[in-house]
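Complex shown without one protein chain; remaining protein chains in place.
Entry: subunit A
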Amino acid sequence: MDKIENLKREIAQREAELQDLRKQLAEAEAETPSVENGRDTTTSQSGGEGWKWPLEEHEYERYSRQMIVPNFGLQGQLNIKNAKVLLVGAGGLGCPAAAYLAGAGVGTLGLVDGDAVEVSNLHRQVAHSTARVGMMKVDSAVAYLQGLNPTITYRAHATHLTPQNAEGIVSQYDLVLDCTDHPTSRYLISDICVLLSKPLVSASAFQTSGQLIVLNSPPGKGPCYRCVFPKPPPPESVVGCGEGGIVGPVVGVMGVLQALEAIKLLVRGDHRRLKNAPADGTEEDVKQVGMLLFSAMADMPFRTVRMRGKRQGCFACGGGDGSALTLTELKTSLDYVQFCGINEPVKLLRPEERISVAEYERIAREKRAHVLLDVREKEHFELCSIPGSVNVPISRFTARREGAELEDLIPGGFAVLPPDAPIYVVCRVGNDSQIAARKLKDWGLDRDGERFIGDVFGGLRAWKDGVDPSLPFI
């Protein structure tokens, strides 16, 4: 074990040294006059007196395959090289998006993320690695990107985007990619992009589905996130990838598509079109806005739908008749967490209707007649469960119509139980278990109090903490 720990420590140390070296290299390069972004000082006259081409020699080598694509060309490459692009989120969307943008030669690539790499990220967050678990995601991603393309500039912002730091960070860039995972950040990013006139490429993914839309493009003309989604979804309907799951290539494909939209936008030069550019109607300034819906399991996995334009009186962008929102307001008085709501813990059972994991452990050990229902979905149950528990997913409870046969709910039916045998319900953390227990009571299974029905407080998480630390997953 010591050997493993020592090796881990050594790897972390070497990683840190490498990162430091890369930083020194970047600084040294920045100080070298006349070689902008260049590192080719030995093998050619690139950047020297004799070099007469608009890009440097190594750039022709590196980017020629994309430059020779029709309508991309030298100008497209110059646009990309001169662009500064910010990715908010260095996770499942941000990693693939950043890789393609770095590969394409975006001049300055910024990454914002306040999280550290976890092992459970690695199946989809392709810029991180097992050796970099525990490192800040932005630093891990920059280490990967440096390896991919050391000739461009990276800026790592190791923080979450907040109303207070948003202006300072976003104002350094021309274009923003929303690669975050929560409505609160999505509204904040959209608002700051509207206020600072930055186009926004927004994507999201969950389980086997993804969505992609280009917003505020051109700035001040296209709809913003609030035009499309004026009201946030109720917090109980928001489930993250940590709880609901995500298939790696699903979020990967969405991140790659974000990079593609960003490249299209930069090549066309749309990020430089200014907010109040003449809109005399002759210009094809407002394009049809489309949203791409990806559904991996559907017969037709890719579908693009036509979306609305700007919303009159939009809270953020004002729909063209004077913005309602100001930078000062955003910084001082907008509370995005409150706007999107907080998921309150369920409170359906009284304390006497709930038992602790220690109590349940004793009941099971003493082999008292009872049944333990685990109401997590079957994919969770399959991974680990309390011995003897019976899986009846919560969806079976919520899907049941009044009057339907109760005996079908559990295998073998409730009739096999002694009429006073208690029913305990358990779930992941103790919310769904209350819903299920409450329903069983409402359906009369407690036989007017003859039978105890209640839940296991704190669910599998409490079981792992208090009884069986070997549970591999919750």
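The criterion applied here is as follows: a residue touches a chain if its C-beta (ideal position, glycine included) is under 8 Å from a C-beta of that chain, and two chains touch if they have at least 3 such contacts; residues count from 1.
In this section, contacts and distances are computed from a predicted model.
Missing chain, UniProt protein name: "Ubiquitin-related modifier 1", from among "Ubiquitin-related modifier 1", "Large ribosomal subunit protein uL3m", "GPI transamidase component" or "small monomeric GTPase".
Considering A:Val305, A:Val337 or A:Ala358, the position touching the chain not shown turns out to be A:Val305 (whole complex). Touch with the chain that is not drawn comes from one residue among A:Trp53, A:Phe229 or A:Phe473, which is A:Phe229.
Between the chain not shown and the residues A:Ala12, A:Ala158 or A:Leu293, the one that touches is A:Leu293.
Contact with the chain that does not appear here is found for just one residue of A:Gly91, A:Gly430 or A:Gly459, A:Gly91. The missing chain lies against subunit A, touching residues 89, 91-94, 178-183, 186, 203-207, 209-211, 229-234, 237-241, 244, 246, 251, 254, 291, 293, 295, 297-298, 303-308, 395, 398-401.
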